[in-house]
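Working notes for the structure below.
Note that this complex is displayed minus one protein chain, with the remaining chains in position.
Take a look at chain A:
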Amino acid sequence: MKLSVIKQQRLWWTVSAVAVLTCAIAIGLCLVRFNAPLRPGLDFIGGTRLQLARDCSISANCDEAIDVAAVRQLLDAQGLGNSSIQAVGKRQQELIVRTRTLDVDARERLQGELTEAIGRFDPALTQIDTVGPTIGRELFVSGVLALMVSFFGIVVYLSTRFQLDYAIFAILALLHDVAIVTGVFAVLGLVAGTEVNSLFLVALLTVVGFSVNDTVVIYDRIREVANQREDDTPFGAIVDDAVNQTLTRSINTTLTTLLPLLAIFFFGGETLQDFALALTIGFASGAYSSIFLASTLLALWRERQPATAIATSDET
């Protein structure tokens, strides 16, 4: 089987363009609705999140599902009308309340009243997160800044090891993957209420690492094939050969990385599910963009250049 990525390049570009456009629209809708590209979680906007679970070892404590209406009334009475309230868990025995930032006293008062109204909670199953608004911003800003600097470092390294245009298309492919993952989570935010927190930022960084890695391996092969060929071989043919020679590797590597992630997504616990999903989408997109985008875009660019610009970078 020989895959010609060049022959069908328009198809791949259309697929990616449609996907990225859809993602952009979803991100745009999020911007309108949440004033942020994704439905922001606590980490980024600040506030207090209380996750409480009824203590079911006490008899009759867990007989009925938690009454959300009662909780809402209670919160309204405390001037916390804008809070989000969810009853979750198998038998609706868990309560998640998100409010504006509460100090210790306010929080304890709220917990006390909830206990009175709903029943005893198990402290070992309680989760409290209070994040000041500045913390989230700092985390976000430092993360984005670090990302920019690492992009710059990657461009510098790749342009010395390869050439500047290789580096630029590698970053382009990487931005494609970031856009896809962000877009999917924007859709999930709109449809399923999925929020992103700082762990999502970490997932994005992981995707970036994988995507660059994948692209570099293919580029390495393109450079090698280009050096073996006559100078007048069309760059498209070089790219086709290089992609085919590395195809098994690309598939196998993606497979071996996705296996544990898919296992976590389908069989793991809730805590890691969103995280595994983000990585799965990102890794799949990373493999796709390396094979179908980074290579074809490079070929398109190179073929439009005067012949002298063909890679002659040295082989190690």
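Convention: a residue touches a chain if its C-beta (ideal position, glycine included) is under 8 Å from a C-beta of that chain, and two chains touch if they have at least 3 such contacts; residues count from 1.
FYI, contacts and distances are computed from a predicted model.
A.B. asks: Write down which listed name, "Protein translocase subunit SecD", "Branched-chain amino acid ABC transporter permease", "RNA polymerase sigma-70 factor (ECF subfamily)" or "Menaquinol-cytochrome c reductase cytochrome b subunit", is the UniProt protein name of the chain that is not shown.
C.D. replies: Of the names offered in "Protein translocase subunit SecD", "Branched-chain amino acid ABC transporter permease", "RNA polymerase sigma-70 factor (ECF subfamily)" or "Menaquinol-cytochrome c reductase cytochrome b subunit", the one UniProt assigns to the missing chain is "Protein translocase subunit SecD".
A.B. asks: Which of these touches the unseen chain: A:Val32, A:Ala60 or A:Val104?
C.D. replies: Per the contact definition at the top, the residue touching the missing chain is A:Val104.
A.B. asks: Touch as defined at the start, partner being the missing chain; which of A:Arg100, A:Arg120 or A:Arg161 qualifies?
C.D. replies: Once the missing chain is taken into account, the touching residue is A:Arg161.
A.B. asks: Which listed residue (A:Val216, A:Ile238 or A:Ala299) would be found touching the missing chain in the intact complex?
C.D. replies: A:Val216
A.B. asks: Extract the touching residues of chain A with respect to the undisplayed chain.
C.D. replies: So the residues of chain A touching the missing chain come out as 51, 53, 104, 107-108, 122-132, 134-135, 138-139, 142-143, 145-147, 149-150, 152-154, 157-158, 161, 198-199, 201-203, 205-206, 208-210, 212-214, 216-217, 219-221, 224, 245-246, 248-249, 252-253, 255-257, 259-264, 266-272, 275-276, 279, 315-316.
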